[in-house]
Each structure stands twice: as structure tokens, then as C-alpha cells.
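The complex appears here without one of its protein chains, the remainder shown in place.
Up next, chain A:
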Amino acid sequence: MITIDSLNKLYHTPRGTFTALRDVNLQIERGDVFGIIGLSGAGKSTLIRCLNRLEEPDSGSIVIDGREITRLATHELREARKKIGMIFQHFNLLDSRTVQGNVAFPLELAGWPRKEVAQRVEEILDLVGLSDKAGNYPAQLSGGQKQRVGIARALANHPEVLLSDEATSALDPQTTSSILELLADINRKLGLTIVLITHEMSVIRQICSKVAVMDRGEIVESGAVQQVFTAPSSATMRLFLEHSALLQGYGAGI
């Protein structure tokens, strides 16, 4: 479904060159919920943003569903992006539009006829459990509700892939859990491939089938979640596991 081949990305700053991605290779299968975990600055956000070319990689290739994203011309890229949904840490909803208007937005961009837009919006709001909020503005919603709108918006145009850029990092643990449940549910119902980045082990544990661990721009380990959790081969992953075990062990007392 998604093949990332020797991807490199450098940032040039006045103080020198910073390697954000170094020879990244990944294979993501259709229907996977693929988690990429790493500390901040590890390059995971750059990586996921390269998948729809919000960031331009310097070299390497990305193929999604048989189409080589890294070689598309501007107008082809715009068409391809319409089939790649994305959700964000800070939701990025349009405050001037109602919930309905926000979900209709990608459909307007894709040139859907108005009548079908209304029908699709209703359908998808039902899926994320927000039918009763259709006429509300984002300012009237809680964080969790805003992210549900974000998810509805990302799913409206029947994407092949959903990219999740720290989508639960701004939410409290309970809301995070319910949003993850929704994503897992969508993955099961629609067979949608989900790529998510996070710095929280609990997110990986709750919904991912596979995981890649990033450190300083490189993938240091990847595989099925169970395997990586039980027999980590990288120091980064061991650190993550120790830390989360510590939290769990003392969690009851917090």
C-alpha cells in the first residue's frame, strides 16, 4: 500500500545542516494501523508530512497505492492529496464554518454535486457520532468533538489512507482513548490504512498492529507491535518500554 524507499530530508539553517530523515525505508500494508513512535525531534512529523508532500523530501521515493507520490507534478499532487486524509494535533478546523461546512469542505474542493455533499456529510457525521452537532461552530465543541470533526473531514472523500499527525496529543487520556477507539472502528469497518505518529506508548498499544521506532531521523526498529514490545532490539524502544512500565506501575498512586 505504502512503500517508502531511502527517504532523506535535510533542513538548512543558519547554524548548519540538520538531518531530519536519514535513509528511511518502510513498507505499510493495506489495512494496517501503522504507528511511528519517537521522541520529539526524532523526525516522525517530517516523515508523515512527506507522505502527502507537505514537506518535500530531498531524495528517495514514496509510493502510495501504486502511485509514486514523490514524482507527481503540482496538479497531480493535488488530485492525489484528495485521496489521502489527514488529521492534526490542533484539529485545524475552519472557525468560519459549521461542523457540516467543515466536513463538506474537502467535497467542495473535489467538486462534488451539492446534493451528494449533503448526503455524504450526514452519513459521515453519523459514523463519528456527531449528527446532533451538524449546525454548531467549532468554538462550541470540546477538543474530542473537534477531533471527531477532523476525522469526519478527513474521511469524507473516501480516502485510501489516513495520516494522523499527533492527533491525540492535545487531548486528555479519556478523550484520547475514545478517539483511538473511533479510529480502530473505522479501520475495521472501512478497511482504511492508518499511519499515525505519536510519542505515547499507550497509543501504539491501544490500536496499532505494526510499529516503527524513530530516533534522530532514522528508523531504528520496526515490526509487529507484539514482537517489538516483547523483544525490543533498539535502545530507544527499551527506554520507551521502561518508562511506560514505570508509569503503569506507579499509576495507581497518582
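Basically, a residue touches a chain if its C-beta (ideal position, glycine included) is under 8 Å from a C-beta of that chain, and two chains touch if they have at least 3 such contacts; residues count from 1.
The rule is simple: contacts and distances are computed from a predicted model.
A chain of the complex is left out here; the name its UniProt entry carries, from "Phosphate-specific transport system accessory protein PhoU", "Thiamine biosynthesis protein ThiS", "ABC transporter permease" or "4Fe-4S dicluster domain-containing protein", is "ABC transporter permease".
In the complete assembly, the contact with the undisplayed chain comes from A:Arg81, out of A:Lys44, A:Arg81, A:Arg120 or A:Lys146.
Screening A:Glu68, A:Glu108, A:Glu181 or A:Glu242 for touch with the missing chain picks out A:Glu108.
Within the full complex, the residue among A:Thr3, A:Ser61, A:Asn92 or A:Ser131 touching the omitted chain is A:Asn92.
Listed by residue number, the positions of chain A touching the unshown chain are 52, 54, 78-82, 84, 86, 88, 90, 92-97, 105-106, 108-110, 136-137, 139-141, 153, 157, 163.
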